[in-house]
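For this view, one protein chain was removed and the others were kept in their places.
As written, the chain order gives the labels A and B, with residue 1 at the start of each chain.
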Amino acid sequence: MGLEFHTSRLADAVNWARKFSLFQYPFVTACCGMEFMATAAPKYDIARFGAEFPRFSPRQADLLIIVGTITERQGPILLRIYEQMAEPKWVIAFGVCASTGGFYQNYSTMPGADQVIPVDVYIPGCPPRPEQVLDALIMLQERIQKGEGHSQKALRVEAQAHKAGQLKVLP
Amino acid sequence: MESSSKPLRRVVLGQPVPADLDDEPLPTEPMTINMGPSHPATHGTVRIVLLVDGEFVQDADVQVGFLHRCFEKESEHATYTQVFPYTDRLNYVSPMLNNVGYALAVEKLLGIDQQIPERAQYIRVIVGEMSRITDHLTCNGASAMELGAFTPFLYLMKAREWLYELLEEVSGARLTHSYVRIGGVAADLTAGFADKLRAILLKLREAVRDADALLTKNKIFRLRMDDVGTIDGKTAIAWGWTGPCLRSTGVAYDVRKDHPYLTYDRFDFEVPVGSRGDNFDRYAVRMEEIQQSAKILEQALDQIPAGPILLDDPQIVLPPKREVYNTIEGMINHFKLIIDGIRVPPGEIYSYTEGGNGELGFYIVSDGTGRPYKCRVRPPCFTIVQTLPVLIKGRQIADIVPTFGMLNMIGGECDR
Partner (left out) sequence: MLALERLKERFGPAVLHTASAHGNEMATVERARSKEILAFLRDDAETAFDFLSDLTAVDYVAYPPAGREPRFEVVYQLYSTSKQHRLRVKVGVPEDHAEVASVTELWPGAGWLEREVWDLYGIKFAGHPDLRRILMYDEFVGHPLRKDYPKEKRQPLVRRST
């Protein structure tokens, strides 16, 4: 009890705040963008979940939603956007193209955005229904609450390495 | 501080500052700045490398291809029916129009385009016009949102939802329908479709009227759209423009009127034509086209006959499942059509229809097997986006946003 209790309760509270105020960066490339617009529209209303307003700068966002096909040409750009986001950050792969490449198996389509960046939640569908998107958002929120996002885990590992004096400062 | 002996000069906002305003002018040089490929105001991914002098664009290099998903190469490895899902994802805001265009091209090669059942033709027109309405709703809504008008965007999205629900009822998918087949359509209209569509058209007209009222008389919207991105008809034709963008310049070229296909010659509708060729005319042409499409839909619902929805030809159309599961002939027929594809006699065709953005052409070369040898899409927005540097040269960076929005570049179609 004591410090661990306070920090774990604090971590819970902070994660609760994070999950209900996600600032999304919709990285829209293709057809899934239409369903993303529909999810943000009044009928399915992503605003109910706190993830309403898209922040169109990666530096102000913490949820990168990869909406649509990622081609090989787009790979470096996706990586750059991901690296510009501050931690903790989460990634949703919206649609089968962003998850695995979809039904495109050719010289230009990357077989999934996770070839380049770590993805927390994958949404299948071509395009997925808005209800699937909201389901995925709730799934992500549960992961955030438990601290299981890739970025959150990486931060914990880094914090422990720092405590143990093992963290090297990059030149 | 001593008072200046020079009289005060007035500087007009939006115009370049006169060079003699200061005794020592500030040194300036043009700057290369990148807009995109991930940018809120670019529909889909496009990269515009701008050479700017302050706020004014001196030159622009538009780079597309960030969504190249190899439609042609995939089509060469797929049977003719397997190409339909790829066509959905071309102009993904009006997927039915792509389906219909491709089906007509293959049917012409097969020589059966005059034998498609009438009911199927009417259904194709109906779902096609519904898709055209969703295209224009999305274009105008998203462009308005980029100028800051969030409410009309929500009104038009609300209207688009009604159409999506009805299209989902008929085809099974909200967006990527793959509903049309070679020889007809995949399934018949559901019961009560006509009444539902009529009810939707009433609500749609109201929603569009509300959104339009917020925009057309809005001073800010007009200032940003009037006389911005102007082009004249002759230049537009030389650059390969078609569709609402060309019609906004005054050239009344619409494939549905000039070279009617399906049953478009039986409907009474007008082709809205602009006069100035600026952004506002493109917006107004699209809004009016929504009304005209609604008119076509009402007439189609009145005229549609009962009858079969697929051609009765075992070489082309799958047999009904009852026969496939119960007779050997049905099963073999089904097997051959799925595995080998529909055998199209060798030849080539260029077939064109009016897509959401203009003349959507399909150039198909067939070699006698069940897979196309070449299946090329003539993308209407490819040549239109090519002209963007001409439209924005000399204008401000902020003018790029409405201009690009009104050109309606759809990544899936432009990059294929």
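What we mean here is this: a residue touches a chain if its C-beta (ideal position, glycine included) is under 8 Å from a C-beta of that chain, and two chains touch if they have at least 3 such contacts.
Fair warning: this is a prediction, and the values are worked out from it, not measured in the lab.
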Cross-chain touch to the chain not pictured, restricted to B:164, B:221 or B:352, is B:352
Among B:89, B:108 or B:124, choose the residue that contacts the chain missing from this document, as touch is defined above. B:108
Which of B:82, B:216, B:299 or B:369 touches the chain that is not shown? B:369
Which of B:251, B:297 or B:401 sits in contact with the chain that's absent? B:251
Residue ranges of chain A at the interface with the undisplayed chain: 72-73, 75-76, 79, 105-108, 110, 114-118
List the chain B residues touching the unshown chain? 63-65, 68, 70, 72-74, 76-77, 108-109, 111, 237-241, 251, 253, 258-259, 347-350, 352, 359, 361, 363, 365, 367-369, 373-374, 376, 378, 382-383, 386-387, 415-416
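Keep in mind that, in the parts below, only the chains that are shown with their structure count from here on.
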Averaging C-alpha coordinates per chain, one finds the centres of chain A and chain B separated by a number of Å equal to 31
Please output the residues of chain A touching chain B within their complex, sorted ascending. 27-31, 33-35, 37-38, 41-43, 54, 56, 68-69, 71, 73-74, 77, 81, 103-104, 106-109, 126-127, 129
Please output the residues of chain B touching chain A within their complex, sorted ascending. 37-40, 43-45, 65-70, 73-74, 85, 88-89, 92-93, 138, 142, 154, 157-158, 160-161, 164, 174-176, 411-412
